[in-house]
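Structure below; questions to follow.
All protein chains of the complex are present and in place, except for one that has been dropped.
Let's look at chain A:
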Amino acid sequence: MKKLMLATALVALSGMAASAQDTVRIATEGLYPPYNLVNDAGKLDGFEVDLGTEICKRAALTCEFVQNDWDSMMPNLNSGNFDVIMAGMSITEERKADRLFTQNYYPPATSYYVAASADVDLKAGVVAAQTATIQASHVAESGAQLLEFKTPDETVAAVRNGEADAVLADSEFLDPVVAQSNGELQIVDKVQLGGGVGAAFRQSDTELAGKFDKAIGEMKADGSLNELITKWFKDKAVLF
């Protein structure tokens, strides 16, 4: 009986509005301002949410943003729980092996090492980075001891409370953090990583990826992408 009820509920749930135009579900992390964040109204917001909305308007798609944990992004994408990842994901050769990227919608960015004092040893010390990011693999390769955290915010907190000597993350994320730390934190080194930030798709979704790619190309050409970047990244913006 219970099983029957469950089955009925599932069928009812899956039958709803199946005829309506298929929605493209875009996943983001919501923890990486200004790329993506949950604003004070509790809604997803940020550069990527604005950009995604604009892309969908241009490509005449119905889109919805959903929040997903960074760690389980790829299994959920492959499982079809959403169709696109726009979560500050840098384009790398390694990642291209199991997913499809659009052209970058944010130029290859600088990553900062941020620490509490200028004399930290970045080659042998403890460096914090977010799990499964290009920064984390860079730290692992650099010979420093890597301390991984699930969220970007925790990596900064680790430096503040002395758990790590430094943190490596995107400059866009760290710039306001350093600026508003009252001199407590400072930038000690800069590195260039990755090929810019792009939207990621399942490998078989070439058609949808093509539509996104085309819209991004158009926005680059008419300058509206630069406008969006300036709106969110303010004076630290890197333009195309």
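Heads up, the rule we're going with is that contacts are C-beta pairs under 8 Å (C-beta built on N, C-alpha and C of every residue); 3 or more make two chains touch, one makes a residue touch a chain; residues count from 1.
As a working rule, contacts and distances are computed from a predicted model.
One chain of the complex is hidden; its UniProt record names it "ABC transporter permease subunit", one of "ABC transporter permease subunit", "NADH-quinone oxidoreductase subunit L", "Sodium/pantothenate symporter" or "Polynucleotide kinase-phosphatase". From the set A:68, A:111 or A:133, the residue in touch with the chain omitted from the display is A:68, counting the whole complex.
Across A:98, A:121 or A:227, the residue that sits in touch with the chain not pictured is A:98.
Check A:125, A:176 or A:210 against the missing chain and you find that the one touching it is A:176. Listed by residue number, the positions of chain A touching the unshown chain are 10-11, 13-14, 16-18, 20-25, 30-31, 33-34, 37-43, 46, 62, 64, 66-69, 71-72, 74-76, 78-81, 83, 98, 151, 153-154, 156-157, 160, 176-177, 179-180, 202-204, 232.
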